[in-house]
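All protein chains but one are shown in place.
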Amino acid sequence: MLFYTIKRLLALIPTLLAATMLVFLFVHLIPGDPASILLGDTATPEEVAALTRELGLDEPLWTQYLIWLGNVLQGDLGTSVFFGTPVLTVIADGAETSILLATMTMVWIVLFGVPIGIVSAMNKGRWIDQITSGGAMLFASIPTFWLGLYLILLFAVGLGWLPSSGFPSLTDTGGVTNLRYLILPSLTLAAPNAALIIRLVRASMLDVSREDHVRTARAKGLRPSRVAIRHIFRNALISVTAAFGFTFAALVSEAVVTETVFSLPGIGRLVVQSILRRDYPVIQGVILVIVVLYMFINLLVDLAYARLDPRISLK
Amino acid sequence: MMAVASIRSVFAGRTFAQIGLVWLAFVALAAIFSPLIAPFDPYEIDPIARLTEPGWPHLFGTDHFGRDSFSRALYGARMTVLIGLGAVIVALLTGGLVGMLSAYFTRLGHVLMRGVDVLMAFPALLMALVLMTLLERSVMNTIIVIGVVYATTTARILFGMTLKLKGEVFVDAAVCSGAGHASILFRHILPNLVSPLLVQASFIFAFAQLQAAALDFLGLGLPPEVPSWGNMLSEERIYVTRAPWLLIFPGALIILSVFSMNLVGDAMRDSIDPRFKDDIAGV
């Protein structure tokens, strides 16, 4: 198991290296330069050139890349051109919102998705199965910004139950109660993503129920609901765990639209704004962090898999 | 006749999927005949008739340019089909080929699939955002960007499926009879993958619509003047209370079409070879 873990970790290195190169290349190919945006309308070309030099943006691309990579290895993601503060701080500020949003979304998904998945598997082919699967698919077919727009109109402007937008940090006045700012956005984000989990829970329950030990349990005369809960669900959990891992990673990055609609200070909106401002170090930093996060979740899921199902690590 | 029979068997007893299929047929017809059906030029500006309510002659009302929303919606069907098919073609051609070749030629596969891994690590929407800023806003670029995003998943899926088929008896038989690589890949393996590919295509088609709408919303999709349902939503979204029809009609059209495509894909998935079922993502 340890050997397997080390092997997998080492395999990440070339992938990461290639990913960083790609990130760097893409970001620097974007037209527009930070210096002229920072200096505004009235700057002369000489002033723009001077600031470009100062920011180190006049070096050849590969030199810039090596310098950046060297710094990244020392834990320094550079300084935001726009804010003038370390990229890591800017990302950390956004991470609070993004992680809380993803977690809350996950809570909704589990709260709604898992029971619905179980119920629909237990009633395979019956009307309740059709309604739940169809309903989940319908929710997955709604453009998120459209849904968010109407949720704001209904619950914030119309009924006044929940705040419309923004998210004060948990350390701000209001403390934990500030989580109410995330209720509408997380529901918006959960709607399309719940469908995947529902289908997965349903499918893995059905798969597992065909396996031998469940048949044995049934043959032993255990009540069907007991069989369902104890045996099927526990085994189904293995594959569903994997799905949760990926969904979580995806939620952090796919929240771009939701964060824009609800004006949340998360990583997604940070990326969009940074692209508009051509804040190269921040764009690179965010994408790098998300790529690393994704790879590690990927790895963790695989390792958890291997632990739960010893057959895998033997491969 | 066989195709009709198999379609019948796939959709038998699936009322929702049947309705979805009918709706998609309507969308396709609207796309093909939009210049004939549309009562107005979708680009025609009329400052006097801006933000008129739905009625006659503007069935879906007009937008803030005074353009006829119904005509734009009809032309929007065209964009829906174009983006959906375009993304499917890009994803299947690039991703599919990479996946198949990688599974078939193991050494090449080692290199190629590593590349796919790298691309997979990029979050889809972020990658699309960066690529769209880098390129220009155009229909072609939107199609390519969305296609590339789904090419990676397609490559993974085809890799897995081809690998499974490679060990089958009929492939060994073909090798023994002296068939070349191309012939084995495209005449023996590929035909077995057609129906799972169709399923994958239907999901890509559906997702591409939502991705395109998200890009339009972020101001990085189709050029804003192009009549597409996503553009109609995002360009007119500030009028949600002032002129609600501008959001309700295109919103409903997107939801109905994506939902239908998902239903159709779901129905087809249940009818394909059980070996491949788990490989295909989607809703």
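Lettered A and B in written order, each chain numbered from 1.
Heads up, the rule we're going with is that a contact is a pair of C-beta atoms (placed from the backbone, for glycine too) under 8 Å apart; a residue touches a chain by one contact, two chains touch by 3 or more.
Just so it is clear, contacts and distances are computed from a predicted model.
Peer 1: Name the absent chain as its UniProt record does, using one of the following: "Response regulator receiver and ANTAR domain protein", "Peptide ABC transporter substrate-binding protein", "Glycerol kinase" or "Pyruvate dehydrogenase (Lipoamide), alpha subunit".
Peer 2: So, among "Response regulator receiver and ANTAR domain protein", "Peptide ABC transporter substrate-binding protein", "Glycerol kinase" or "Pyruvate dehydrogenase (Lipoamide), alpha subunit", the name matching the hidden chain's UniProt entry is "Peptide ABC transporter substrate-binding protein".
Peer 1: For the chain that's not shown, point to the residue among A:270, A:291 or A:306 touching it.
Peer 2: Missing-chain contact among the listed residues: A:270.
Peer 1: For the chain that's not shown, point to the residue among B:13, B:47 or B:274 touching it.
Peer 2: With B:13, B:47 or B:274 as choices, the missing chain is touched by B:47.
Peer 1: Using the document's definition of touch, tell me which of A:80, A:247 or A:298 contacts the absent chain.
Peer 2: Reading the full complex, the residue touching the unseen chain is A:80.
Peer 1: For chain B, enumerate the residues touching the unshown chain of the complex.
Peer 2: Given the touch definition above, chain B has residues 45, 47, 50-51, 64-66, 133, 136-137, 219-220, 223-225, 237-242 touching the missing chain.
Peer 1: Which chain A residues touch the hidden chain?
Peer 2: The list for chain A reads 31-33, 36-45, 47-48, 50-51, 54, 80, 82-85, 89-90, 93-94, 149, 152-153, 156-157, 160, 163-166, 168-169, 173-175, 177, 180, 260-263, 265, 269-270, 273, 276-278.
Note that in this section only the chains that are shown with their structure count from here on.
Peer 1: What whole-Å value do you get for the distance between chain A and chain B if each is reduced to the mean of its CA atoms?
Peer 2: It comes to 23 Å between the two C-alpha centres.
Peer 1: Hey, which residues of chain B end up touching chain A in the complex?
Peer 2: Residues of chain B touching chain A: 16, 114-115, 117-119, 121-126, 129-131, 133-134, 206, 210, 213-214, 217-218, 230, 233-234, 237, 240-241, 247, 251, 254-255, 258-259, 262-263, 266, 278, 283.
Peer 1: Report the residues of chain A in contact with chain B in the complex, numbered from low to high.
Peer 2: 14-15, 18-19, 22, 26-27, 29-31, 130, 133-134, 136-138, 140-146, 149-150, 153, 192, 195-196, 199, 203, 249-250, 252-254, 256-257, 260, 271-272, 275, 283, 286-287, 290-291, 294-295, 298
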